[in-house]
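Removed: one protein chain of the complex. Kept in place: all other protein chains.
Now for subunit A:
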Amino acid sequence: MPPSTSSDLTLSVNGEKYTLTVDHRTTLLDALRERLDLTGTKKGCDQGQCGACTVLVDGRRVVSCLQLAVAAEGREVTTIEGVAVGERLHPVQQAFLDLDGFQCGYCTPGQICSAIAVIEEHAAGWPSAATGDVRPEAGSPPLSPEEIRERMSGNLCRCGAYVSIVQAVARAAEEKGAVA
């Protein structure tokens, strides 16, 4: 018997539950944009190469264009629409505004979701390809511009706003350090 090619599922996005029927071919990106009207998440390449579609799934950044919606059931999805607390912007959003971390803004939702995760990953002690010595004894390196560039390299910016993006991520990371 051929398998059913669609499913009824409940997606949990930004703390809200949405029940919908999806064709299994639907990516999380298309479900968010076309079905849930959450158009903050952008489609760039649709091939995992640009990072414009970055969202958090169970707190971890992923590219939603390669994530099937049906495979995201039971996980908590956070999009750019869900990172602020009420009227108070997330510190990463505020830093992007204050330091002009964008030009056209198309890549920005993905950049911000990615940066939020980068700061968490660094705080959890994850090394990166820019980390000289990955051994745990070497300790976690400071989140230098070089570390930020490497960790953010999955997010391309056609406008080339990289210089201020790196500054914005650095400032948000510093604030987080100051709070901790």
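Annotations
Please note the rule applied: contacts are C-beta pairs under 8 Å (C-beta built on N, C-alpha and C of every residue); 3 or more make two chains touch, one makes a residue touch a chain; residues count from 1.
The working rule: contacts and distances are computed from a predicted model.
The chain that is not shown carries the UniProt protein name "Xanthine dehydrogenase family protein subunit M", picked from "Cell division topological specificity factor", "Glycine betaine/proline transport system permease protein", "Signal recognition particle receptor subunit beta, a GTPase" or "Xanthine dehydrogenase family protein subunit M". Annotation: of A:Leu11, A:Val62 or A:Leu143, A:Val62 touches the absent chain (contact as defined above).
Listed for subunit A, the residues touching the missing chain in the whole complex are 2-5, 7, 23-25, 27, 46-48, 51, 54, 60-63, 66-68, 70-71, 114, 117-118, 121, 124-129, 131, 133-137, 149-155.
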